[in-house]
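One protein chain omitted, others in place.
Letters A, B and C mark the chains in the order given here, with residues in each chain numbered from 1 onward.
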């Protein structure tokens, strides 16, 4: 098997013309596409409709190109979008595809491996609780199988998109005599992300395997976290959608991946370390033009420090009624990472509870090896 | 003479308690203060009243401490504030003071020199035009004298606060049969900043000495710029307020300054270069804790690239109806610089027309020498 | 002929399920739909993608229901959307359809008549100038014919969607040696709306028939305006799209329309007058529940007073860096009109230059007659 990652730009959130052209030119086969991760230019909040617009456009294109129904495509191809292109961030999307047969014989060098899985549909009352953690963990294990990765050590980054509790879902659960994790939908959404993060940590052996114990740690014990989980949650889905990125000798090709936790919003060293692991060369503390060409995608999670300070100095992100805190932090961390990489095409996503160290997050870089 | 720079935090824009404590403790004499540059947590736009609130609080304190009238203090102490603490930026202010006598004998090592000057009041019809350029240039020369700097090469950073055309000012000029540079107050404000930048460039010999020719270049020929000018403009003042920072053998003490143009919003090399010139040590691409202790202040100008791209990739700053473009760019460049310095207490200001390369800006670092 | 107007709600900007259900139930024939006017929940600015999302969803539905290509449908069915559901405004859309044959014999009572027309494609250099005014005026006359309205007095409301100058369009025109009306795309967009308004006023005999003279009045002589024009402009179209609403004896059915200029943002009398003309009953200064049932649609244009005051008192809309002025005014006028009508499903659109009195706008109500 061989993985390919295409980083494509969009002129607006409904513009999938670059992918259409690649498919038209035969560079990408529509049937080979297994996942899409993208950054659209909305506000990243509840009323960010650029994600739905992009997904509708993407699935219509793939339906046209494959003959498969759009709904069926959406049920098997995870499309994870983060809204908000603050500062120097540039709207773009990564198209993950796989070619070739599963190959029993191991290659000499491990290469980028991609696996996906969808969990069973979640009930509203299970979301954000121990059952949710177990469901995500199981899906991560299936995605590892799909990626032909056997050791958790070979998994470097796991992107999960979780369902969350909607107002309608809460009412329906209540009618059945159940309670939901929180009546506040924003808080429920945070708990859904927590369950995703802890589920990844459980599957990868980073965390205590007891889902009940882990669930109790959610949004309270921030020392419990995964260094490889990137979670988003959305109202539009019922299943947990999982994308596992790692390395495996069952795969070939030039792509590699490196991932580092970021200890806070100023942890520039993590960015350099991830680049360094991939052998990406620097000139004056920035990737050389050649090294930039080798980069296929960059994935970042970050979070405004909930304690109100960064390295002891007060920040104002959490108290700003004009600009949402997640927009603030994406802009700042995006500026930092773009400065090192020399490129604004970064997937920078907020809401990093239990995904990397508290007040920090993580960075993954996918690039061609040397 | 010896310069001192105190970097102080505020809990809110009316909080000058740290300065009050320093004066109370005798660390700073109120009479020695010659300028204040600060970053307040407003939106940085026309309706940002955190600047006025801070200034009122500061002048009330200094009046109480010196016995001098607040209005008189405001007429001789430039107080330049940039609103907007996006992302990791932390609200703070730099208090510049001078101690000791003017000293004819030259010191062995040049040290940080500070000079200030106020121009004569501007008429509305002169703002943003050749007369404005000449007025700023003359004030810069007087501030150089005040700083005992004779060579423009020894000037490293010039902060200017310019008056701008108000609606009332435009009406008054019209009544006298004069026209103003633009009827659009936002555009007039940009022209005022341009005049400031070109005036600095003229005074320092960076640009053509012909103010008329320079004026014509304003907002059109972006190849004409100063690498040392940082300009803001405000409705509340009538004179050009100038702060010159440089080095001189007439001064002593440990403080030094380095300034570099930033070629675009990703020019991380400029940040490292400025630090390197001051001998500030890095560990893992970030200032060491010791080096951070030596930093007294950081001043940055930046601008959302008006061509709509950064390094060839589309940015969305100029088309965002929700977040002002200047807030976007301050957050991004602030994140980058904070990552290198390990500190969010940065004066990062937008509106960098003709202040550094087009689409970029500049960075100045003040620190104790080794 | 008989006109129908269905007012439908959406749960999000891609939700056209209510229309789908009406078509499925046979209440509306997809082939009878001639125009759609809607209010989506974006920010109403350049980066409001809810309009594109809705249009894509609508055209996909109509294509599925009619078998006609989506592009072809977009070329003949004007879909005019205003983004921004501030305050009590509720996301909704009006579907205009026509049934029955053209009928030579005149009915006893004039009824709501609907006509549409598309102009020829505009060149960038013509947009916002005299040629644009002429083009809109000609399209309005064709739409009147389409509506079987002969007298301008019988036209009550004209909705126009104009193309505007894009960055690419300006470059293309420049390459051909032409200039565009303004290099500032926001200003060019305002000029496009002006041309639309003046074109309507010219076609309806409200204004001087000399398009050159009218063009010179644009954005300067605000005494020149139409009391029946509602204009939007968008980057995605090349032609002027025109919807004429009026009354005609060639039409039958219960629907009527009334339109009034609003003299400023507090002109509540205009709202009551429009309702009164249609015989809509009030209780305690608000439409009775019965009268509310008779209302089929409400269309409002408004504008933040560019002189900075409303009835002599300062407003802050034009100086707010956090909230766009158009969002402010839509929220305020929407609140006022909703209070009289007892319903938040109002099309309230900003950018009312030369559309109604300066600082005001206009209101049209469509309702079943008594």
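In this text, contacts are C-beta pairs under 8 Å (C-beta built on N, C-alpha and C of every residue); 3 or more make two chains touch, one makes a residue touch a chain.
Treat the numbers as computed from the prediction; the structure is a model and nothing was measured.
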Interface partners of the hidden chain - shown chains only, full complex considered: A, B, C
Absent-chain contact - pick from B:2, B:50, B:119 or B:349: B:50
Omitted-chain contact residue, chosen from A:43, A:97 or A:227: A:43
Identified contact with the non-displayed chain, of C:279, C:342 or C:369: C:342
Hidden partner interface residues of chain C, rising order: 9, 11, 41, 43, 85-92, 265-269, 272-273, 284-286, 310-311, 313-317, 322-323, 327-329, 331-336, 338-340, 342-345
Missing-chain contacts mapped onto chain A: 43-48, 167, 308, 316, 319-322, 324, 327
Chain B residues touching the omitted chain (full complex): 12-14, 41-42, 47, 49-50, 52-53, 56-57, 60, 322
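Basically, only the chains that are shown with their structure count from here on.
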Equivalent interface positions on chain B and chain C, same or different at half: same
Chain closest to the middle [Cα centroid of all protein chains]: A
Distance between the centres, which are taken as Cα means, of chain C and chain B, whole angstrom: 47
Multi-partner residues of chain A (each touching 2 or more other chains): 41, 322
